[in-house]
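The structure is given below, and queries will be raised subsequently.
Removed: one protein chain of the complex. Kept in place: all other protein chains.
Presenting chain A:
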Amino acid sequence: MLLAIDTSAGTSVAVVDHRGHVLAERSTDDTMRHAEVVGQLIEDCLREAGLDAGALTGVVGGMGPGPFTGLRVGIAAARVFALGASRPFLPVISHDAIAWGRYQAGHTGGLLIVTDARRREVYWSAYSGSDAAGLPVRSDGPGVAKPDVLLGEDWAHARLPRFDAAAVSAGELGRVAARRLFEGHPFAADEALYLRSPDVTISAGPKRVSR
């Protein structure tokens, strides 16, 4: 039984069993209120699934890519929930959850997943298809780019069918994790995928005040 949390777009929380059945899922598309809603969504999902934390076998965190401020809330919540419940933390790349959803819905072959990175940029991940277990096989990315880069003829993944997602489902994230556990596939690195350095400029020294 897995608790899954993703805040790479809105906030989504789910409880998924080891066979990938979603027992509860609660989400909001609001991209500004991650810290406000995350606690209640976790509590609601556990209640709806009829579980307490002790019944979980792991906590899945969506590692992004996603806009930083929101992304961090879910990763912090998932890591600390895992610590509090003494269960392993299972990091999954958020785009894998979107790709999983497409393949489950019948898509086959190559796929480009695109999400909003704000500041007039997008995050992208390229997939070559799904493996025998149904898990999406990421061939490149995640990356961040100006939208017109993706539209350029000469871009490496320009020919892939493209899917733009506005939300990431924690249910799908949890199902990816459940399948990975079942197949014995490794998880992603436990690091937030910001894909951008913090914007800071190194000071050139104090400015003159007198003229």
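In the analysis below, contacts are C-beta pairs under 8 Å (C-beta built on N, C-alpha and C of every residue); 3 or more make two chains touch, one makes a residue touch a chain; residues count from 1.
Following the convention adopted for this analysis, contacts and distances are computed from a predicted model.
According to UniProt, the chain absent from the figure is "tRNA N6-adenosine threonylcarbamoyltransferase", selected among "Electron transfer flavoprotein subunit beta", "tRNA N6-adenosine threonylcarbamoyltransferase", "Xanthine dehydrogenase molybdopterin binding subunit" or "Cytochrome d ubiquinol oxidase subunit I". Only one residue from A:33, A:118, A:146 or A:159 touches the chain missing from this view: A:33. From the options A:24, A:49 or A:78, the residue with contact to the unseen chain in the full assembly is A:78. Interface residues of chain A with the unshown chain, by the touch rule above, are 5, 7, 33-40, 42-43, 46, 52-53, 68-69, 72-81, 83-85, 192, 194, 198-203, 205-206, 208-210.
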